[in-house]
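Working notes, structure below.
Note that one protein chain of the assembly has been removed; the remaining protein chains are unaltered in position.
First chain written, first letter: the chains are A and B, and each begins at residue 1.
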Amino acid sequence: MTTPERAERRRAWAAVAPALLWTLAFFVVPFAMMAAMSLWQRQGREVVRVWDLSNYQDFLSKPHLLGALWNSIEITVLVTVISVVLAYPLAWIIAERVPRHLQRLALALAVLPFWTSYVVRSYAWTLVLAKNGVLNQALIGAGLIAEPLEISATRGATVTGFVHFFVMLLTLTIYANLVQLPANYRRAAADLGAGPLAVFWHVTLPLTLPGIMVGAFLTFVLCIGDYITPQILGGNSELVLPQVIMLQLGRGADLPMAAALSIVLMTVVTAAWLACARWLRLERA
Amino acid sequence: MRTILLATVAAVAASAAQAEELNALVWCDHTDPALIEPFEKAHGVKVNLKEYEGTGTALSIVEQSRPGDWDVFVIDGIDVPRAIDAGLLAPLPVAELPMADIFPEVVLEGFQSRDGNTYAVTEKFGYNTISYNKEKISAEELSEMQALWSSDEFAGRIAIYDYYLPVMGMVAMGLGKQTADIGEGDLPAIRDALFGLKKNARSVVDVVSSQTALATGEVDILVGGGEWVTAILAADQPELDWMIPDQGAVRWSQSIGVFADSERKDLAVEFVKYILSPEGQARLATSSCYWAMPANAKAGEVLTDQQKAALRWDDQPDYLKRAQLYPAPDGDLDAAMQDAWTEMLQH
Partner (left out) sequence: MTAVLRLASWGYALALYGFIFLPVVVLVLFSFQDGRLPIPPFEGPTLRWYAAVWQDRSLTAALGNSFVVALASSAVSCALGFLAAWGLARGRLAGGRAMQGLITAPLTVSYLLIGLGLMISFNLTGISPSLLTVGIGHAVINTPLCFAICFASMGDHQVNIERAARDLGAREWQVLWLVTAPMLLPALAAGFALSVTFSWDEFIIAFLLSRFDVTLPVEIWSLLRSGLNPKTNAAGSVVFLVSVAMVLAAEFTLLRRRR
């Protein structure tokens, strides 16, 4: 190895080291501590450092805890599917129908409410969805319904709040993917006699699938780990995993159980990551 | 970038150089500037407030702190023994406090004193009972508590206050039990009643959502509510009221004490004295988060007639007779009650 090469390598190490140490100290070590904590136990007012799986056994044997996991998964899958289905056409319209010089503006408008504080955004949905709120009064005023819709404080309200956020996010990611598609692929398919639907189905959609998967994965991770939206909008009609974790932290003062439930959440996210892994590689320009 | 860093350093340095500080762990009614600022001005100090809901949360905050982090503790009256057991509280100089002016029914000596020392003093009290909309339903219809979970008449008209202790206490009273005697054996019956209540309920909500739900007509009845929910809305919406069913109500009370590890005990005691003074009591009773009765009878001389009417000052002797204290479960029972509550939420 030549000297300049060695010097270069040393410099590179020195540059990478701070971020590595930072990640180790404030990410890897905390995770290890949380994993250790999940094996301890809360007894009375003490955290006892016995090492066993009793928190996990509790989780599996108590239906209201296990139920929170199923609620989380159901809601997250529902939200992810609805958001992709709603966002894709919007991204497509912006990319294909809006004149090029207006696309940036159209996109900026589509994600503008993203900049409201996210606590406030959920709260704003409670105003919209309330029994005597804006939506119901407007629908009744328009003669579309006779009785107010009972959406507030239900799973429907939680899903609405989530979908609102993720439609914005997915419109962005799917649009970014659509505009990168070389137009001549589609032109070639059309020249070979494919109709617009066939072009979309056999060319556009498969080519944008990686973008969709990245967006869907992001949606999944952010949605399943969120506490605020279900807490503000769900009205405690059912609990999701993050709510149960926060209950352990607060009322129960049961840090070990909170840690164990977090490891469960982490496992679910990892499984989702493995399922999407082949679309999620970070590439350099 | 450099300016940003400098600004940050300056901001951190400025906050470190400030006057003496007092750290208090409180319920949200103590965060009203109208209550805190007079004390800060009088003593030239800064009061740092951390609000919590529920003793479990408070104890978990204390556990996650270092000794000496905290000076003043506002805690549920019935949980004072837990705090004394844990060695959290310091004895108070009762001679300097207006003990004689506290309504005798709310003193809770058995809870607050041990071996001749007093560790906490009641500062505010009220009821967890039923808030309702007078225009939609009458007090007579609500007088039988069991109907709340057994009658279809209430389906979709109820919100439940999301705090397991008072609501489970109410349910126990509705089932003819004493809140002080609740044991593991009572839980199945209480849980079944809770499931019935959940079936009739539109939502299980925190303070703001319950106020919103009542005020916007989303529900007609709030189980677990009381003057602390509706008194503040009384001026705008006189139709919102509260009542006590035949089986009675649960009485809550807050106590104030000083942490044993506090490094500023003198200032902390001054704060306790201020909160218990007639002026402090009147401000606390009508603070922005929730209104409720002051523990010091002399506060009546400071409160206006209108405020006293909203607090139902004159009806207190009757209410006090019909109310029982919050349940005060030990560790295991507490965990079992929380489990039952979570099961209700998931039901």
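Basically, a contact is a pair of C-beta atoms (placed from the backbone, for glycine too) under 8 Å apart; a residue touches a chain by one contact, two chains touch by 3 or more.
Nothing here was measured: the structure is a model prediction, and the numbers come from that model.
Student: For the chain not shown, which residue from A:12, A:48 or A:102 touches it across the whole complex?
Tutor: Considering the complete complex, A:12 is the one touching the chain left out.
Student: Which candidate, A:110, A:172 or A:239, sits in contact with the chain we can't see?
Tutor: Touching the chain that is not displayed is residue A:110.
Student: Determine and list the chain A residues touching the chain excluded from the picture.
Tutor: Listed in rising order, the touching residues are 8-9, 11-20, 22-23, 26-31, 33-34, 37, 86, 89-90, 93-94, 97, 108-110, 112-113, 115-121, 123-125, 127-128, 130, 132-135, 137, 164, 167-168, 221-222, 224-228, 232, 242, 245, 249, 255, 258-259, 262, 265-266, 269, 273, 282-285.
Student: On chain B, where is the contact patch with the chain that was removed from view?
Tutor: 1, 4-5, 7-8, 11, 15, 23, 28, 31, 33, 48-51, 53, 64-66, 69, 206-208, 211-212, 215-216, 232-233, 236, 288-290
Here is the rule we go by: only the chains that are shown with their structure count from here on.
Student: Mind listing the chain B positions that touch chain A in their complex?
Tutor: 52-54, 56-57, 59-60, 63, 86, 156, 162, 164, 202-205, 209, 212, 216-218, 331, 335, 338-339, 342-343, 345-346
Student: Which positions of chain A touch chain B when the two form their complex?
Tutor: 44-45, 62-65, 67-68, 71, 126, 130-133, 150, 152-153, 235-239, 244, 247, 249-253, 255
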